[in-house]
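Left out: one protein chain. Kept in place: all the others.
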Amino acid sequence: MIEIEGLTKRFGARVAVNSLSLSVRQGEIYGFLGANGAGKTTTIRMLLGILAPDAGEVRVCGRPVRRGDRDGRMLVGAVGETQHLYSDMTCGDYLMFFAALYGLHDRAGRVAEVLADVGLLDRWSDRAQDLSKGLQQKLGLARALLHDPPVLLLDEPVSGLDPHGVREVREIIVRERDRGRLVFISSHILAEIALVADRVGIMQKGHLVYSDTVAGAIEKFETLEKAFVAVTRYEGSLLDLAAE
Amino acid sequence: MTARAPHVPALATVATIARREARAALSGLGVYVATSIAMVAATWLLLIDVRALRVEGLLVPADPYRAPLDVALLVLAFFFAVSAAVSTARDRETGTLEVLFFGPVDEITYCLGKVCGLLAVYALMMPVLALSLAALSLMSGLALPGSLGASLVFSLIPAAMVLSLGLVLSIGTRRVRSAVLILGGVALILVGGSAAYSIVLLVPIENPSSPVVALRDVLATVNGVLRWVSPFAYLQRIVAEGVAIGAWRSAAIAAGFALAASGAMIVLAAQWLRWRGVQKAGE
Partner (left out) sequence: MRALRIILGLAALLAAPVAAAQERQVVYWPLVTDGIEYRRVAYPAEAGDITVMAGTTVMIEARAANVSWWPITREYLTDVSRSAPMIEGTLEIVDAQGAVREIEPTSYVVWHPDGVGTGPAEIVHGPRAAEVHAEYVRFGRAAAEAARLHQRIVAEHHAAVEAWLKLAAQKPANLPPPPPELTIAEPEPYHAFATEPEPAAVLSLAPGSYTIRLRDAGGKVVAGSERRLVSFAPRASAIGYVVRPGDRWTQPAISFSPKETIYTTGRSALYLQPVPVAEYGAQEFTRLFQPQTIEKLDPFLSIWVPQGIDLGAEATSELTLWDGSDPVAALPTRGFRVVQRPGVARGYVIEEFAPAPGAMLKPDFFAMEIPQEVAPTSISLTRDAELAGSARQLRRVAPPADHLLFLPALLPIVLGMVLHLRRRITGPARLPGPPATRAGSA
């Protein structure tokens, strides 16, 4: 599980995350929502331990997250919004490299397994950079699943994908939740979150302004979009929000 | 309940990053071109003795390969310093640096992996260099020195120092081009400072109040400092002024300092990376 207590991060005078507290259970999909600059990516970086908070604590599976805690990162599989790939690597090379980094035995077997899981087994020998955005996103998911972590952190996993890609990624996310993983998704695509998430939290200017189950939010506000507008007093068009 | 996180030994992480770095370097042409350029420089210097032999008909050189080997290793060391700088800057520029840190990688294992990987490639180029030198020896007739093997092996130590310098200088940059320019500038200062002293020594001094005396004394101090600070100077101290001529004590002292300096620079690079963060440039 993920436990965040009083998490705060400042960049100069700007407070990116302000006293954030939340918890997410194992086997749950948590949608972490907010406009750009709300503090989502900063929170994810602190969850990963690659950014140190100015105050507060984060625990993943009961283990405090510390900068430089290499072992702690083995509990988390993270996928960023854009997949940054090595230009000289095939899909197989890429995953074999990370499999070695994660210290896995039978690397080839495990890589084949995750590639099959995400539907990329036949792309083993293709250059990773030549894949479409959707396939690259799936490759990123495969990398995050390599070491079988209990927690998945996904930052905008369906951003820029076509409808087929969105559906495939959604299926993977739900399947991993069903396998018992905690899936923490940071996104501003409300419709997609409404389809997969069990619970949501809405960030605005570094504060968690709303937290509830998806069913509870829909019951109160009819749709997740209305919930977002209501709690954030968002003044822009929802289409603009989706396009950001 | 606290989950037990699988443990990946730090050395294994270093080895994985090093292997990746080495493969990337060896799969390109850059390292081979650099070795060829190093050999061209060495050959050009060896020609001095070859031409003298042709003209005089007789030559008793102390070690005809001392200066050529020194220059060849300097060229190679500079290339690898640039490689270290470019590789790290590129990781940040492309965003792959942050992705690495999603896994069991921290700043020190990353920096060590980078240096070890490129050092391994440097070590692999030593037999290639030796083979080329052997061919040159066969063609020119000038025998290779018995200390060649030891010189090439010991050159790994200053090479590690040069690599570490490239790494440190690139941590603070956002772009590959900036890293190369900064490294070039620093190398110019380090090598140029010593060269300036050598040049000033050739200037005749007419009287004690000549400004050349003051300039010479200042450059002597600068040169004295550079001999302890510049990684390129350590290459000369350990190989050309040490192993090649049997000055083992000087070589051992310089090697010890070079190793300590390499370690210090790697730690500095790791700390600086920790302070700067691993986000992609522009994020």
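Brief remarks follow.
Think of it as A and B in the order they're written, each chain with its own count starting at 1.
By our rule, contacts are C-beta pairs under 8 Å (C-beta built on N, C-alpha and C of every residue); 3 or more make two chains touch, one makes a residue touch a chain.
Keep in mind it's a predicted model, so treat the numbers as computed, not measured.
From the set B:125, B:186, B:226 or B:270, the residue in touch with the chain omitted from the display is B:125, counting the whole complex. Chain B residues in contact with the hidden partner, per the touch definition given at the top, are 23, 26-29, 31-33, 35-36, 39-40, 42-43, 46-47, 50-51, 53-54, 56-62, 125, 128-129, 131-133, 135-136, 139-143, 205, 207-208, 210-211, 213-215, 217-218, 220-221, 241-242, 245-250.
Note that only the chains that are shown with their structure count from here on.
Residues 45, 48, 50-51, 60-63, 67-68, 70-78, 80, 82-88, 97-98, 100-103, 143-144, 147, 150 of chain A touch chain B in their complex. Across the interface of their complex, chain A is touched by residues 1-3, 5-10, 12-13, 16-17, 19-20, 24, 27, 94-96, 98-107, 109, 274, 277-280 of chain B.
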